[in-house]
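The structure appears below as structure tokens.
The other protein chains are all here in position, but one chain of the complex has been omitted.
All chains are identified by letter, namely A and B, in their written order; residue positions are counted from 1 within each chain.
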Amino acid sequence: MIGMIMFGVALLMLMVGFPVAFTFGGVALFFGVFAEGMDLFAFMPYRIMSVMQNTTLMAVPLFIFMGVVLQRTKLAAQLLTSMGRLFGGLPGGLAISTILVGALLAASTGVVGASVVAMGLISLPVMLAHGYDKRLATGTICGAGTLGQIVPPSIILIILGDVLGLPVGDLFKAAVIPGVVLIGLYVVYILVLTRFKPETAPPMPDDSGLSRGKEIQAALLAIIPPLALIVVVLGSIFAGIATPTESSALGGVGAVVLALIYRQFSFQMVWDASKDTVKVTAMVFAILIGATAFSMVFSYTGGDYLLEEWMLALPGEKWGFIILAMLVILVLGFFIDFVEISFIIVPILAPVAEALGINMLWFAILIAMNLQTSFLTPPFGFSLFYLKGVSPPTVQTTDIYKGVLPFILMQILVLALIVIFPEWFGMSSSY
Amino acid sequence: AQDTFTLRLAETWGPNFPIFGDTTKNFAERVEKMSDGRLKVRIDSANKHKAPLGVFDMVKAGQYDMGHSASYYWKGKVPNTLFFTSMPFGMNAMEQYAWFYHGGGMELMQEVYEPHNMLSFPGGNTGVQMGGWFRKEIKSLDDLDGLKMRIPGFAGEVFAEVGVNPTNIAPGELYTALERNTIDAVEWVGPALDLRLGFQQIADYYYTGWHEPATELQFLVNKKVWEKLPADLQEIMRIAMRTASYDMLVHSQHANAEAWANIKEEYPNVQIKQFPQDIFQAMYKANEKLLDEAANENEQAARIVKSQEEYLEKSRAYTNISERAYLNTMDEVE
Partner (left out) sequence: MRWIIKLDEGLAYLSTFCGWVACAAMILMAGNVFFDVVARYVFNDVSIGMQEMEWHLYSVVFLLGIPYALRTDGHVRVDVFYARWSDKTKAWINLVGAIIFVIPFSYLIWNYGYEFAIESYRMGEGSGDPGGLPHRWIIKSVIPVSAVFTAIAGLNMATHALRVMSGEKTYEAKHGAEGLA
């Protein structure tokens, strides 16, 4: 029960406005010391060490570095505005470009912190500068940045593969269609929204007196170099030159090379980019460390056993089970991080699902879609914190909370579609 | 009323890791039943303590009373722990258990763990581990030269001696790395566990093992905790650890047989291969050289290596006229 009270207290304390990372850490400290004594914190160095040795997370600073360099050299703005220009007088061009760039990044990393922050650096300033609605801009970035979890490679899918004993390759393949559908839905949403509310996403201004044909030509030329960089990152994984994590370093070094080509390079620029990277990286990892203290206290005070008990009370009939399991995971995702859900909840659900004759691959994709949503749901959705961390002060937490709502709804919609029409996604619900 | 005890056990594996995780559950159940509830074991898996390779330190410091792991993981901390899991070209499971329980192995193991305030007991065996998944066939030593392979620890050093490039890849990226030829080969465990990672979908050549002929896990027990237990509970622990180990060995045999049947049926692309003799010879020599180096490091290592070598020689001679002779006979009649 202590764990549950702790969530309530943390929620209240977060609202006060002290840095999120230290609020998590501090609340964990009070509850942990009160319930178990100081020595519980002897586990902390091990937990920090496990973050240090989790080399997949190296993608976070490396992608942020790429984003910062692209931003400082104005190459990011050039990429997005040119892409936006291709849409001509159509509103929402920048948002759609953001979703497409986000999808490319998602295909090269499975770490949400990396893609959300990189997208925040690359596209938030551009969208705001062109008069985009703050909510639409932040929602789009969180939605696009979080795609990294469902579009392979993805950490959630790897963990679920491990927990459910499914080959990672099968999961990666099964996740492709749901990922593409989600991306498509985002784009359709932007198109529909801007049809009714064009003021939320103004079209790019005409490029002074160029004919439409010339304009497209100019835009294509401007897109190529930065887009090529992202394609190189992705390509290096497909060609086997680099692992997904390493590809992010190619992105960072590639961005510096682009800066050289565009005569934007200086050692000062690299040093300043490194400073920005360190600050943002520290912000992300401080949250991870605060959160690991939090989940440590939660589980060592019996929170994990409590969750297990609740799970065992789920109904034993196929559709009732699926719907309730999905609801429970969705609600827990508001509070608990996806790794804990994967390791504590999923193993309890798995044998029940298996006994009901449910296709485990389908079940895994449902869970992955659902867990992806947990990155976006207030109050504890990490994507929201990460984006807030790189937003200008004019963007407030509430803007982001409201901005992600439509994207959460779209994810739930796709989840429901996979539940009801698995065959649309190339799967079946039972063996 | 008699005192009751609850021991907290940290395991290196995740909560539902097959076979390995079943071993600790099996142990905990037995202990509780045999002691009529006086001794309970609470298992914390890697998702809870987040320190799969911190089990040694946590049990040593008393943060946990017990651990379940593998001795060779501590090679970087205490070099001589290397010898109590499985050695390349070493004993098979039967021979190694005989060494532990009757050939002085246990005594040597306790001697190594004693200064660290811990006792170590055999904790279950995987049997022969497979030699790994290769995307290309290995026909000669030249094919190994510059080959990029995920192969950690001492076996990695042996491979390095014959020209392989041991490479670190995060477990979560192994599949993608092998699929995309970022690396050429992966060593994991055996059919039952490898199947979960899906290597059979992307690599055709599955090599037979030589580097870990009998991977033995371990139960670690904090010594102060052990000494606090009354003699009957200590005995219950001993028996439960020993049966859990035996159960794991037979469970591994069973699960691997099932998984292998499965692979053969569903992935006809997979071919079982053996390294050619010249490669084995080169690796054998490399292994001898590295063992000599290890033995020269300190007197204790020298004694352990000598004990294992002598025991292997003696017990292998018998294995040859019993198990091997029998398998050969079967070959001829089938």
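Methods note: a residue touches a chain if its C-beta (ideal position, glycine included) is under 8 Å from a C-beta of that chain, and two chains touch if they have at least 3 such contacts.
Predicted, not measured: the structure shown is a model, and the values here were computed from it.
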item: Where the missing chain makes contact, among the chains that are shown; value: A, B
item: Residue of B:P52, B:G153, B:P191 or B:P213 in touch with the missing chain, whole complex considered; value: B:G153
item: Option touching the unshown chain, where A:A35, A:L100 or A:V270 are the choices; value: A:V270
item: Among A:M1, A:M38, A:A313 or A:I420, the residue in touch with the chain that has been omitted; value: A:M38
item: Selected residue (touches chain absent from view) among A:P125, A:P178 or A:P422; value: A:P125
item: Residue of A:I2, A:A35 or A:M49 touching the missing chain in the full complex; value: A:M49
item: Residue numbers in chain B that touch the chain omitted from display; value: 57, 60-61, 72-78, 146, 148, 152-153, 156-157, 159-160, 165-168, 182
item: Residue numbers in chain A that touch the chain omitted from display; value: 14-23, 25-26, 29, 38, 41-42, 44-46, 48-49, 52-53, 55, 57-58, 61-62, 65, 68, 71, 120-121, 124-125, 128, 236, 241-242, 245-246, 249-250, 252-253, 270-271, 274-287, 289, 293, 379, 385-386, 388-393, 396-398
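By definition in this document, only the chains that are shown with their structure count from here on.
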item: Whole-Å gap separating chain A and chain B, where each centre is the average of the chain's CA atoms; value: 37
item: Complex contacts: residues of chain B adjacent to chain A; value: 14-16, 18, 45, 47-52, 54, 57-58, 61, 63, 168-170, 172-173, 175-177, 179-182, 195-198, 200-202
item: Chain B-touching residues of chain A, taken from the complex the two chains share; value: 39, 42-43, 46-47, 49-50, 54-56, 110, 153, 155, 158-159, 161-163, 165-170, 172, 237-245, 292, 296, 299-300, 304, 339-340, 343-344, 347
